[in-house]
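What follows is chain A.
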Amino acid sequence: MTMTKNILDIKDLTINFKSDGKEISVVDGISFHIKAGETLGVVGESGCGKSVTSLSIMGLIPSPPGRVAGGTIEFEGKNLLDFKEKDMRKVRGNDISMIFQEPMTSLNPVFTIGKQINEVLLLHNDMNQTEARNRSIEMLKLVGIPRPEQIYSNYPYQLSGGMRQRVMIAIGLACQPKLLIADEPTTALDVTIQAQILNLMQDLKEKTDTSIMFITHDLGVVAEMCDRVVVMYSGQVVEETDVDTLFNDPKHPYTLGLLGSIPKATEKIERLYSIRGQVPQAGTVEKGCRFADRCDKVMDRCREEDPPLFQMKQGHQCRCWLYAED
Partner candidate 1 sequence: MLSRKGIWLLIVLSFMFILAACQSNDETPNDESNNGVTEEEVNETENDNTNAGNTNDNEEVNNETDASSESGGEVTVGIEAEPTSMDPHNTTDGNSATVQSTMFEGLLRFDEDMNIVNVLAEDYDYSDDATEVTFTLREGVTFHDGTEFDANVVKENLDFVRDSENGLARSSFFSFIDEVEVEDDFTVTIRSEEPNSAMASYMAHSSAAMKSVDEIEKKQEDEDYNLDREGAVGTGPFQFVEWRDSEHVIVEKFDDYWNEEELARVDQITFRPVQEASTRVNMLQTGEVDLIFPIPTLNAAELEEEEEIDLFTGPTTDVFYIGMNFENDKYEDLDVRQAMNHAVNKDGLIAQVLDGYGTIADSAIAPNVYGYSGQPIYEYDVEGAQELMDGSEQSDGFEATLWTRNSTEFISVAEYVAIQLEEIGIDVEVQAYESGTLFDMLDAGEDTDMWIGRWSPGTGEADYGLRPNFASDRVPPNFNNSGFYINEELDEMFDEALATPDEDEAMEIYAEIQQKIYEDAPWVFLHIPDAIIAKNRDLVGIYVLPSGAVNLNLAEFQ
Partner candidate 2 sequence: MIPILFIITIIAFLFVHLTPGDPIRIMYGAEIDQETYEQMREREGFNDPLVVQYGRYMYNMAIQGDFGQSYRTRSDVSEEVLRRFGYTFILTILSMFWAILIGVTVGIISATKRNSILDRLGMISTITALSIPEFWFGLMMMQIFAVQFGWFPTSGSGTWLHLILPSLTLGFGVAATIVRFTRSSVLEVLREDYVRTARAKGQKESVVIWSHVLRNALIPVVTMAGLQFGFLIGGAVVVEQVFAWPGLGSYLIDGILTRDYPVIQALILLFSFQFLLINLLVDISYGFLNPQIRYE
């Protein structure tokens, strides 16, 4: 385990949001790590806290409603939560950078593409304008954008969704970050563009050896991109394993349910399996397993006690009473 060092190590991170006076924990004591050069997939339905976790890593949780209530986020051995804003800013966009789901609105409409890439370059390295300009054009080439000199001085509204996502990636990787957090980068794109973006990210990963935290709810993407996967449900990590085990030997009923709902080209079935019920609203389930209401294999114990993460075989954990050894 120790031969490749963990780039990021999160231990029982808890994030609470205040609404109408009450404080609800949207992320409830999650722990996982990302090894250098590894792509970790974070899977879960929307509302399970995966985006909030990524924002907390970047230190971008809006402070009045949200608050990091506990746990640590260690990046290269240092706990990011202790960083002062000034130091955190040095990390953002330089050591850890992030790309978002909605390319159409992620770029500032009134600034040119070039200016938006230069901004991150000038922030973190002392270059002058021309050096920044060249570096930006180089990045545009790197992410596969045709006629980079011309695009450099265009405005965002002149580019398509895919192109804009490429620019976002260019911005993200401009300062060779050690960790790139991609929050559902391809969800808003149509399939063909999605494939191009994923291939692009794959090559870039080889070239730059950046570790990626890939947040998605699309298991197909996970299969293609990720080395290891963390499954989240209602603010908790319910399963963590390498990608092959996930598809071949999933343990947690929720993971099974997710996998069950993927249509297989080979099989022909009339009705796709879908998990009954909905994700419980954060903070409504006080005790017991949060998936209990929707779990086919629910036992009494599940409703009573909150299941811990059981260690399955090497590197495989699962939060479900089925696997309690007692």
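How were these candidates chosen? In short, all candidates are chains of the complex that A comes from, given by their letters.
By our rule, contacts are C-beta pairs under 8 Å (C-beta built on N, C-alpha and C of every residue); 3 or more make two chains touch, one makes a residue touch a chain; residues count from 1.
Since the structure is predicted, the reported quantities are computational estimates derived from the model, not experimental observations.
Trainee: Check each candidate in turn (1 or 2) and state which touches chain A within the complex.
Mentor: The single touching candidate among 1 or 2 is 2.
Trainee: State the interface residues of chain A toward candidate 2 in the complex, per the touch definition above.
Mentor: It comes out as residues 58, 60, 64, 89-94, 97-98, 100, 102, 105-111, 119-120, 123-124, 155, 157, 168, 171.
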